[in-house]
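Just one protein chain is left out here, and the rest sit where they should.
All chains are identified by letter, namely A and B, in their written order; residue positions are counted from 1 within each chain.
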Amino acid sequence: MKLWELLASVDRRILYLLLSLAVALPLILKPKITVRVSDPVRSAFETVDQLPAGSVVMISIDFDPSSAPEVNPMLVALLRHAFRKDLKVMVMGHLALGLPLAEIALNQVAPEMGKVYGKDYVNLGYRPGYTALMVGIGRELRDYFNTDYKGVPIDSFEFMRRVHTYRDVGLLVSLAHGAVADAWIQFAGGRYNQPIIVGCTGVNAPNLYQYLHSGQIKGLIGGLQGASEYETLIQKPGSATLGMPAQSAAHGLIILLLIIGNVGYLLSRRKAKK
Amino acid sequence: MIARIIGTWVAATLTIGILSFLYKDNPLYKAAEHLYVGTSAGFAIIYSWAFDVYPLLVERFDTNMAAHNHVEAWILLLPAVLGVMLLSRSNLTLPALAALSVLMIVFHHFSLILVVLAVLCILMFVSTLIDPGIDWVSRWSIAFTVGIGAGLTLTATIQGYLLPQISDTLRPLVNVNNIVVFVGVITTLFYFYFSREHRGALGAVSRVGIVFIMVAFGASFGYTVMARISLLIGRFYFLLHDWLPIIR
Partner (left out) sequence: MLKRNVPLIIVFFTSVILIIAFFIPHRPFGDLESRFLNWYAIVAGFTLLLGLDSLARHHLIQVFRRRPGWPYSLLLVLSLAATVTLGLYSWFKYRSPFDLRAPFMWLIYTPMIIPLQSTMFATLAFFIVSAAYRAFRIRNFAATLLLVAACLVMIGNVPLGGTIWRGIVSLVHAVAPSLDPARLDRMEAFAAIKDWLMSTPQAAASRGINIGLSLGGMAMSLRIILGIERTYMS
């Protein structure tokens, strides 16, 4: 059993090196992969796709740089889809550190799609208040967002003049990395019957399936895999699709390590019993 | 262009600094860590001012005063007072907020609420110096926020979570999926009932619950792995594409 004893005492830095190679090599070599689209993501896509032109989509930026590699590709893909459908986009958020990421994404996608600030999209910025904000918007948006992120009154934007409460919002998209999505579902969805789709990190996705099952959300984009599925549906592969080969390799490595670790454990346990 | 190159190198250095912790703790990691805390704390101050105090308090006060809506304007003093009372717990922020208000008056525009805010901050700061025990006034502000939270949560939990979820669980047991969901929810709830020992029928039901819970935790672990690897992919992509153009 010396081999297993040897494997059990492998320095953790060797494992770190293996993981680094498993992630770096596929990024460099870029092998071709096929992305299979799951039902939750397809539902999210169809919910956006079925909105009539001119509908207002409220995107809540509830993530920050700590989860940007997973959620930012969803934001970019959703913006592309919304702009392609001539939907009006209204961005706001509950996480202060995340709003600049939205500004960066809007400045990347909007010029590509020929969209103009104030006419096709606005960035309302951040306000504290969390659940109070969610309930308060149900009464009047201007109680919290009288101006956009630059202090320009929102009534100076034509499409915003008709947006006062959730009734004027066709779809709410929560891009979240914590419990904020749950709060949107319970407050905006529960109290005001606002249609919601959620894009979230892999850590939160399992907890949100129950809402999908009960119909409280119309779609769910979970993790980098979900983001790559959405990119596939809009036929514009981005950073999520680029990262999936590396994701595959890393998963394969972890499963292999789990198997090796447990085989070694079982063999050493059998030896101990003897 | 130069600024972008310098920014990329700074970002790469900080990324490698944090990753170097995997080898062992070192000065570069410590420096990066302290830089992170300092910039995040500074960020909080900026955001508090730019997206809360200024638009919701100052701008709103000025708008109401301009419209001769004096009651609506001056009533904003109440949350301002609550906010200042809250800061009695961290009294160094009070002179900082007063200084910021004065800066706004000098460099931006004059507003009566800014004067009042500065005076309130100074008064509270002086009070905390005279009697450090006066931070009990923050209890009123905390009580206000806790009361709002409790009131909102109670109704939202029932309407937004319990009723829809229970309703969805009680579907006709005509297919395997509905049966699995029904059994899963009930047995999981039984597992967390600790008022009686898990023996006999309760024990059997709890053991079925454990099966569902373990499947849920395993699935959660699987997704967590994907989440963490995604973050690493993001960083490696930055290093290999934005910093060193190895990925083209």
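Here is the rule we use: a contact is a pair of C-beta atoms (placed from the backbone, for glycine too) under 8 Å apart; a residue touches a chain by one contact, two chains touch by 3 or more.
These numbers were taken from a predicted model, which means no experiment stands behind them.
Visitor: Who does the absent chain touch among those shown?
Guide: Those shown chains that the absent chain touches are A, B.
Visitor: Residue by residue, what part of chain A touches the chain that was omitted?
Guide: Per the touch rule, chain A residues meeting the hidden chain are 8, 10, 12, 15-16, 18-19, 33-36, 38-40, 64-69, 96-97, 99-100, 103-104, 107, 125, 127-130, 132-133, 135-136, 139-140, 143-144, 149-151, 191, 205-207, 209-210, 212-213, 223, 225, 244-245, 247-255, 257-258, 260-262, 265-266.
Visitor: For chain B, which residues reach the chain that was dropped from this view?
Guide: So the residues of chain B touching the missing chain come out as 3-4, 6-8, 10-12, 14-15, 18-19, 21-22, 30-53, 56-57, 75-76, 78-80, 82-84, 86-87, 89-93, 97, 100, 103, 107-108, 136, 139-148, 150-155, 157-158, 161-162, 165-166, 169, 177, 180-189, 191-192, 209-226, 228-229, 231-232, 234-235, 238.
Simple rule for what comes next: only the chains that are shown with their structure count from here on.
Visitor: Could you tell me the distance, in whole angstrom, between the mean C-alpha positions of chain A and chain B?
Guide: Each chain's C-alpha centroid was found; their separation is 17 Å.
Visitor: Any idea which chain A residues touch chain B in the complex?
Guide: Listed in rising order, the residues are 13, 16, 19-20, 23-24, 27-28, 30, 66-70, 96-97, 125-128, 131-132, 135, 144, 146-147, 149, 151, 182-183, 185-187, 189-191, 201-203, 205-207, 210, 213-216, 222-225, 239, 242-243, 246-247, 250-251, 254.
Visitor: Mind listing the chain B positions that touch chain A in their complex?
Guide: Residues in contact with chain A: 22-23, 40, 43-44, 47-48, 51-52, 55-56, 59-60, 63, 148-149, 152-153, 155-157, 159-161, 164-165, 167-168, 181, 216, 219-220, 223-237, 240-241, 246-247.
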